[in-house]
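Omission of a single protein chain aside, the complex is shown with its protein chains in their original locations.
Chain naming follows the written order as A, B, C and D, and within any one chain the residues start at number 1.
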Amino acid sequence: MALERWILRFRSLVSLALILAVWQGVAMLELVPRKYFPPIPDIAAGFWSMLLSGELLAGDSLTLGRALVGIVGSSLIGIGLALLGEMVPAFRSAFRPIAAIVQPIPPAALVPMAIFMLGLGFKLYAFVIILVTIWPPYLNGAAALAAVGDVEVKTGRMLGLSERDILFRIKLPAAWPEIFAGIRYAATISLIAVVVAEMLAGRDGLGFMLIRKAFATRIPEVYALMFVCAFNGVVLNALINLLRWRITGWHMRMTERTP
Amino acid sequence: MKRLADKSFWNAVWLPVAILAVWQVLAMRAHTPLFPGPWQTLLAISKLYPQIVGQLGFTLSRAGIGFLIAAVLMVPLGILLGRLKLLGKVLEPAIDMLATLPPPAVVPIVMLFAGTGDAAKIVIIAYAAAVPLLMNTYEASRTVHPSANLVARALHLTKLEAMLHIDLPAALPMIATGVRLAVSSALLVAVTSEMLLATNGIGVFIQRQQENFQISGGLAGIAFISLAGLIINSIVFQFEKRWLFWHYRNANSKG
Amino acid sequence: METMLEARELAKSYGTGAGALKILDGISFSVKKGEFVSIVGPSGCGKTTLLMALAGLLKPDAGAVSFKGKVLTGPSAGIAVVFQDYSRSLFAWKSNLENVVFGMIRNTTLSKAEKRAKGRELLAAVGLDGFADHYPWQLSGGMQQRVAIARGLASESELLLLDEPLAAVDAQTRADMQDLLLELAERFQQTCILVTHDVDEAVYMADRVVVLTRRPTRVDHDIVVDLGDRRDQITTREDPRFLEIRHDVMAAIRRFRAETPLAEKA
Amino acid sequence: METMLEARELAKSYGTGAGALKILDGISFSVKKGEFVSIVGPSGCGKTTLLMALAGLLKPDAGAVSFKGKVLTGPSAGIAVVFQDYSRSLFAWKSNLENVVFGMIRNTTLSKAEKRAKGRELLAAVGLDGFADHYPWQLSGGMQQRVAIARGLASESELLLLDEPLAAVDAQTRADMQDLLLELAERFQQTCILVTHDVDEAVYMADRVVVLTRRPTRVDHDIVVDLGDRRDQITTREDPRFLEIRHDVMAAIRRFRAETPLAEKA
Partner (left out) sequence: RAENTKLRFAYLLADSMLPIMAAKKAGDYEKAGIDLELTEVQGGPAVVAAIASGEADIGYAAPVPPINARINGINVKMVLALAHEVDPDKKFSWLVATKASGITKLADVKGKKVAFNANGGLCELTWRDHLLAAGIPFEEVQPVILPFPQQEAALEQGSIDAACTVNPFYSSVIGNKAIDATVIAQGIIADEKEPVINDVVFAGDDYLAANRETLKTFAAVTDKARRAMLADRAKEEAAAVEFLGLTPETAKNFHLPIVRPEMTISAADVQKLLDSMHKTGMLPEPVQADDMVDNLAQ
């Protein structure tokens, strides 16, 4: 029991240790030359040098900040679209094919056109990130809103709520747990999208650093940056879990009560 | 003709038409080959479609294989992690970490082990499709209602049976959304990986068009990817209507 | 006395074509202001369906419901429902108190604090003072059902529709709750329609008992309960007239029961 | 007769620290093979909690349950449960027949076709022949409850735990179902534990009635029902001994009830 709690408290570190161990194991097998797949100590050294020079913290805070803005923006848009679709069924059936069409478009393929429309700055980032990030909250939200039980909805009608109130006070709370599953996935792809956007047209951030380090064939540092990307996922998800606990704590307690 | 009178047909069509119209107007005002409108794209399609269809075949087959591998591995894994709650919770951050790696950074690593051929691309596609499938399946099976779990235990189902008979069906609706996300993610990464490790495929086609500033040609390629996405999506939708009616019963029987 | 609610030839089927299941087959009755009407009928005969139609939550295939003289086209202010499926009709994301307070959402005269105070009072009245800040899924079935009743009462609607509201509580609590309901209905001059499987309860609570047939469902009997306005758990239940009416209702149920025993056809 | 189930000093609290709620406070009793025991007690006293512990679905904080001489550490073969929360315990993605057949999942002697035939029989026995291919959410509350009972019966377990299984069915169906349960229990020599709020039902069905106190809950009375093995809806219920026992149980409930009326403290 105590061990279990201890493990759970430090599960991020446990996970990290696990990944590092697997990496180190593969590196020690020397399936590929050490130079291209360096062992953890080499990567740690690269990490350390970037940390000392200050570039890592500067770059990562930019990337994390952008990802956070991206996730907030696209969650709001995604959930907004799902709500709109629930309110106006004609919109939902019109938007469904649009979503299917836009979803698989690789943002990189749109960049020249996007640069033309949006320039090289913030708007380009926002476009790339939002284009790939709104779908998980939207799709999970739309599905969950459509599946809210009819007793709950009838209860709302009985209380004289307007359709709008039913949407916001009954369907939305009931759908939050599923929406958060979408937000969680959106967080990971938001991080990816930010890094890719920084690679495509950036002057700073992790993606830019990745390109630079790859250009300079500083392989351990490239991998160190990748581990930083990975750890960003944990950081962002920890933040989201805080919010999630606030909004859907009831659901987590209800479903985690092991009978 | 009957279709035109059908309201649901118009419901599905008005928004796309409106968007195309706005796009055309913007393109006409911009007046540069870098910003073609739907009309130019249509012209490019009519000129290039034999080439596009050929290249799209490569892309779709890779995306399809990658997606299938991901589905076969990740749905069971997600259900397993949802049921073995401690394991699931411990590995959650690991999943988050692996999920956050950008494909352009993963490609070089995969290339080390799998070369530059189809195998490498399929691995990357499977990897990208795995994330939404795993996350949605895991979340859904982790949060199966306690009452259903009680029944499972009272019938003393084995863990395997509980996963098969309870977690899986209960998670199916969320798996279906996971599939939508995974399909698009597979297509997207298929194209991206072709741009990075290119030999053939629609990604290469699009990139070639771009390098030559044939943006409308690139858009023609994109249009075909989108079309593929649209078709796959409507298949998923049919599947949902057929197999998940019990979940969306309220939408079907509006009181 | 003026008519509060009137159902005219309500009909409703589920499904279409060959698989269609005819549930309500022309149900008519009316309820006067301040009246307390019980509805009894076999399991699956359509009582819940009927109640939903009376509340404007379900559009009948034919016929109409008028509430205070106006034909209902949808849910209307002044009607509150306590649902049979209590565990789903309580919101899992709200505490019990919040659930009850939510029942007052259309009430604009009370302040937020007043609503909470009233919510607490109601929870206390149904015997749940200690559980205001618990969540519904932390309660036993009977306790959940009482929260649902408290929410139904909170709105102080003119018409209260109760769908087997006491099915999950023990005999003693049930008796207490019955008296509570009667007292509040009296105090606020509420009109009540109660669906119940307990014939004693149906008679004890009501001014009239409507007995439904089995599917396709019609009104079989409409029995007046002339036991006066004051009821008492001991004396009323021992009243020979009570036993007589109870016997009549039982006989009515038994009669069509005998025609088709347990096995039903869809 | 050998002992089928024995509960020794079961204790259980929900929550921890200051907010902890003590539910079971040392419950002991035992059930012999073939016996039919009813459990009655106030709403929220912990009957469902107790039943879960008896089924091995809930680990008590203290004390132990032994089933056929062995201490239970988890759910065990040979025990079937019909849950109070019937609407959620049926699987929405399975038809009613599939739900019932699912109750036989541990049965390896019957073929798939035989299981389906038996499932249909059971559905017919609970009066739902026409609804085998419907889904649970297309049924009324009482019908769902009967599907849940059919699933519980399908496993033919030695020990059947029933948590208010008839709360949502009408009086007549209830009587029929009672006789059905008694008949099957007799036929398959099942041991049954029935939680119910209906004191008449508790006495009519049981060889013994266990009366629980309110929270923190202990066994208040353990009353033997010496009415013989053959029960009949008319003659048994008119038997003076039946009325006497019924009175005793009522009195037991009333007594601790009087001490603290409806309002409870958490």
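By our rule, a contact is a pair of C-beta atoms (placed from the backbone, for glycine too) under 8 Å apart; a residue touches a chain by one contact, two chains touch by 3 or more.
No experiment lies behind these values; they were computed from the predicted model shown.
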Cross-chain touch to the chain not pictured, restricted to A:F10, A:F116, A:F168 or A:W245, is A:F116
Given A:F95, A:W135, A:F208 or A:W250, the correct residue touching the omitted chain is A:F208
Across B:T100, B:T143, B:Q214 or B:N233, the one contacting the chain not displayed is B:Q214
Just the residue numbers, please: which parts of subunit B touch the chain that's not shown? 32-34, 107-108, 111-112, 115-117, 195-199, 204, 207-208, 210-214
The missing chain sits against subunit A at residues 32-33, 36, 111-113, 115-117, 119-120, 199-203, 208, 211-218
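Following the convention adopted for this analysis, only the chains that are shown with their structure count from here on.
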Centre distance in Å when subunit C and subunit D are each reduced to the mean of their C-alpha atoms: 26
Could you tell me which residues belong to subunit C and also touch two or more other chains? 52, 57, 85, 88
Two or more partner chains touched - positions in subunit A: 149, 154, 251, 254, 259
Any idea which subunit D residues touch subunit B in the complex? 52, 55, 57, 74-77, 79-81, 83, 85, 88-89, 91-94, 102-103, 105-106, 135, 137, 155
Complex contact set, residues of subunit C against subunit D: 14, 40-44, 46-48, 84-85, 87-88, 124-131, 134, 138-143, 146, 164, 167-174, 176, 180, 197-199, 250, 253-254, 257, 261-266
Residues of subunit B defined as touching subunit A within the complex: 8, 11-16, 19, 30, 32, 34-35, 85-86, 89-94, 96-105, 108-109, 112-113, 131-132, 135-136, 139-140, 142-146, 149-150, 153, 173-174, 176-177, 180-181, 183-185, 187-188, 191-192, 195, 203, 206-207, 210, 213, 215, 218-219, 221-222, 225-230, 232-234, 237, 247-251, 255
